[in-house]
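Only a single protein chain was left out; the remaining protein chains are all shown in position.
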Amino acid sequence: MRPRPALSGWFRQGALCAVALVWLFPYLWMGLTSLKPLAEIISAPTALWPKQPTLDAYREVFRSLPLARYFFNTSVMALGIAALQITLALPAGYALAKLRFRGKRWAFGVIVATLLVPAQVRFVPVFSLLASVGLVNTLSGLILPFGVSALGTFLVRQALLSVPDAQIEAARIDGASELYIVYRLLAPLLKPTLISLFLFSFVSHWNDYFWPLVLTTDEHARTLPLAIALLREQGTGVRWHLVMAGNVILSLPALAVFAAAQRHLLRAINVRGFGG
Amino acid sequence: MIPRREFLRASAVAGGSVLGACALDAVPKGRTPVSLWFSYGGTNREVLESLVQRFNRGQTRDFVQAVYQGDYFEGLAKLRTAIAARCAPVLSHVVSEVIPYLAEAGVLEPLADYPGLRELDLIPELGQERTWASGGARPLCALPFNRSTPIAYLNGDLFAQAGLDAPRDWDELRAVAKRLTERKAGGRFGFGCPINWWFWVALVGQAGGSIVAANGRVSLGDEAGVRALRLWQELVRGGLMKLPPGRDYNAWEQCNQDFLSGRAAMIWSSTAFLKYLEAHARFRLIAAPLPAGVKRAVPTGGTFWVVLRSAPSAEKAAAVRFLRFMHEPEQVITWSTRTGYIPVTHGAVRALEQRGYYAAHPNDRVALEQLSVAEPWPWSVDLFRIQREIVQPRLESAVIQQRDASAILTEARALALEPA
Partner (left out) sequence: MKPSRPGDPYWMLLPTLLLLFVFFVFPLGMLIEHSLFSWDLLTPARYVGLGNYRSLLHSGELWQTFSTTLSMSTVVVLGSMAAGLGLALLLDRPGRWAAFVRSAVFSAYVVSWVSVGLLFLWLLDADSGIFAGVWRTFSNGRAPQWLADPALAPWAVAAVTIWKITGYALVIFLSGLQDVPPTILEAAELDGASPRQRFASVTWPLLRPTTLFVATTSLIASFQLFDVVRVMTQGGPVRSTTVFVYAIYEQLFLDLRVGRASAEAVVFFAILLLLTGAQFVLFRNPEGL
């Protein structure tokens, strides 16, 4: 393969182990704490292994929260956002990559600028707006504000830059409409990029806490991260075993998606250079 | 406004059915819905929800839908935003410091004319009447829900071992803390307390001052305020008092953990934690009233029920019926015995006495008896903001960084005078 700086075998192995430990140990701790009874956590918090491992925490979490509903809501929301982002990123990325038109720079600039306005800052006006059209506590209210992905638009654009113009010209000559070109011709070419984008978006919105918290005032529309927050008490003592169990339950789907599709996820954030 | 509410509810139901939510929590036909926004997780949430279910099952006229909205601050922010966006619920509960602000803003429904509310035999120190100065003279707009006072928790085993009793004044507090502090690295502290406005106000009262002077000037206790702050500084400097990390409720949780694990022999905390501490202490738990400075004094805390003026009349009437239900002795007893908050009606207290509850649970009596020295809050619209923005950070800074107490309070007083 490629030549690389030579490190002694032992040092390298040791370094790899240390790295793995640093990054896996916290999960291990989270999982182990979730298996301990609360009394044990309070009395011997630094002990690693549970003396009396129990699944009580998980039973309690499942009992006290309608997890299935939250799971469903979160999945539908995350899927909806990812799907909408792809649908919009394709034509937008195509226009930015392939077409000459006035105002291109501005469009570009606006899309980038939106990366700079986090949700906590936009909350009041957006909530008022959505409330006035009756979209609070609805799926649309959770999805629409995230319908555009700046990252996705740039990824599509980047990928399309390497598609030869000739191919598109040929399709046009054959009578294909621009819509057809974007969705039926180019999209399949971009499959790896789109899959990466989809997965990346899904995972990051799965975990979102702030926006669903402030935008839903009704149980029906709640998402999983909020449910886990319910476990953390205020006004009485913390039941750490439940909090940890809840966090394990919250993290597992994201980790599972990641494990199944790492290759694509890693590729999604692997875009270098917005310019050029 | 009503069409919009219908529209909102319609989309919520539509959205709900799109999301496949089951009809479990949908309002049964013919009943008046009461939307209740609450801010508890954990045990308190479970107890509240069980009481709501009890109400819903016990009658067929109304239906309460209780929804969690985040912690006190998130819930309050959502409430205000919802009021501004005209989609507020009909019923919620808010911390006592915020009530004057909401009342003066005109968003709370006056409750005096609703049937049955004036006859609730509330304990006056816990109701609007004595929670705020001249509270009784103002239109009734809030009913007590979970009410508490600060109390001291003692590690009974350690105290018995050292032959000590609960400190009755500041000098005894210093002495006890000193006796129980282990002078070694990683050793136990004699005393622990969250650096929080609430406890500081208690100290100010005990030092003989009050946060707002009689003429309305925000005095922050003047001399008494400085003395109160200096007590903390002295205890921390002397290594007798443990500072919990984190702010707000994180600090309180940490303080409880310190106590339970034996790292602090005595802490100040809220009566709200009584059940939790009793359940998890592996030593004998003794609750005790706070000591006196030149006198005994404690503030009250917790939240009040409020009905929002913007809701339709039918819903408001239903909300009031729910509140009457919640103030019946059985419900008050369920709430306070399962959570540790103080029962808010005389009827409930009498019933508990008769059942021998206080004889069997002497710790529960402490907060109740402390009510005789409870101090009212000033009816001040700005107090909430002044407390959070100006005073609390300076208390932390004074104790953690040992800055001069007098200078810092003078600074705070000057800032409190500036308009919002």
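Just so it is clear, A and B label the chains in written order, and each chain counts residues from 1 on its own.
The rule is short, and it goes like this: a residue touches a chain if its C-beta (ideal position, glycine included) is under 8 Å from a C-beta of that chain, and two chains touch if they have at least 3 such contacts.
This structure is a prediction, so every number in the text was calculated from the model and none was measured.
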In chain A, positions touching the absent partner: 1-7, 12, 15-16, 19-20, 22-24, 26-27, 29-30, 33, 45-46, 48, 88-89, 91-92, 94-96, 98-101, 104, 107, 110-118, 120-126, 129, 144-145, 147-148, 153, 165, 168-169, 172, 178, 182, 203, 206-207, 209-210, 225, 228-229, 232, 240, 243-244, 247, 250-251, 254-255, 257-259, 262, 265-266, 269-270, 272-276
On chain B, residues whose C-beta touches the chain left out of the figure: 73-74, 76-77, 80-81, 83-84, 101-102, 105, 107, 185-186, 243-248, 250, 254, 257-258, 261, 263, 384-385, 388-389, 393, 396-397, 400-401, 420
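One rule holds in what follows: only the chains that are shown with their structure count from here on.
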Interfacial residue positions of chain B with respect to chain A in the complex: 4, 7-8, 10-12, 14-16, 18-22, 25, 37, 39-46, 65, 67-72, 74, 77-78, 81-82, 84-87, 89, 146, 249, 253, 256-257, 260-261, 270, 272-273, 275-277, 280, 282, 339-340
Residue ranges of chain A in contact with chain B within the complex: 38-39, 42-43, 45, 64, 69, 72-73, 76, 123-124, 127-128, 131-132, 134-141, 213-214, 217-221, 229-239
